[in-house]
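Note that this complex is displayed minus one protein chain, with the remaining chains in position.
Presenting chain A:
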Amino acid sequence: MSDHITEESNFSETKEKEKEKEKQKEQDEAEDEELRKLLLSDVQNLPSTPPSAVESNFAIYFALDFMKPRHDQYVYRHANGLCVIGLAPSHVAFKDEGGITAIDFNVGKSDRSGVKVTGKRKKNAQHFESNTALCKVSTKNDSYIVRCCVKGSLLEVNQQLIKQPELLNASADREGYIAIIMPKPADWLKIKASLVSFEEYKKLREVS
């Protein structure tokens, strides 16, 4: 008789535990469903072609005919003040057959690729003027000097270009960037006046 009762009480205990498990599972599923909905809430009204990461994070400027005709460079300025410098698609170097074949950072008084900038305060960074030479890019028959465009501290040069100069031909506007410069706020304002916006660039160089 007592065995029967114990069996019954054990049975109801396990049933209760099962009920609790079920409840917890339901709760978890409900939370997961809510999370899914939230994740996909961004999905409404998506543009078919959103702006690129560069377009979203930087203000894009161009320096046209910098010190020499058709020496066009871009300046991407981040909200934190840093400027990424590179060759604009209309740069004369890209007109040469075969495009750019080599790059050399050893110009002016030092090898720009050799400087080690360290720490939050950017120790050892060299201070350059806007017309200081940054590097020299060579094509089959010619070479062109690329300049800073912006007065400031040189934080880094794109070391990848030394081994892979073809990045300049394939994606000069991204992986083929040349250097990152940190200007003082006053120096930026001075140079900004001589730069043109993306829209103006497209008009002036008839690029789509």
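Everything below uses one rule, namely that a residue touches a chain if its C-beta (ideal position, glycine included) is under 8 Å from a C-beta of that chain, and two chains touch if they have at least 3 such contacts; residues count from 1.
Methods note: contacts and distances are computed from a predicted model.
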{"item": "Protein name (UniProt record) of the chain left out of view, among \"Transcription factor bHLH49 isoform X1\", \"BHLH domain-containing protein\", \"Yip1 domain family member 2\" or \"tRNA pseudouridine(55) synthase\"", "value": "\"tRNA pseudouridine(55) synthase\""}
{"item": "Options A:L64, A:C148, A:M182 or A:L195, residue touching the unrepresented chain", "value": "A:M182"}
{"item": "Residue of A:L35, A:A102 or A:L189 in touch with the missing chain, whole complex considered", "value": "A:L35"}
{"item": "Residue of A:N10, A:S52, A:S110 or A:N131 in touch with the missing chain, whole complex considered", "value": "A:S52"}
{"item": "Residue touching the undisplayed chain, where the options are A:A59, A:V92 or A:V117", "value": "A:V117"}
{"item": "Absent chain, residues of chain A that touch it", "value": "35, 38-40, 42-43, 46, 49-54, 56-57, 78-82, 84, 117-120, 122, 155-156, 158, 160, 167, 171, 174-175, 177, 180, 182"}
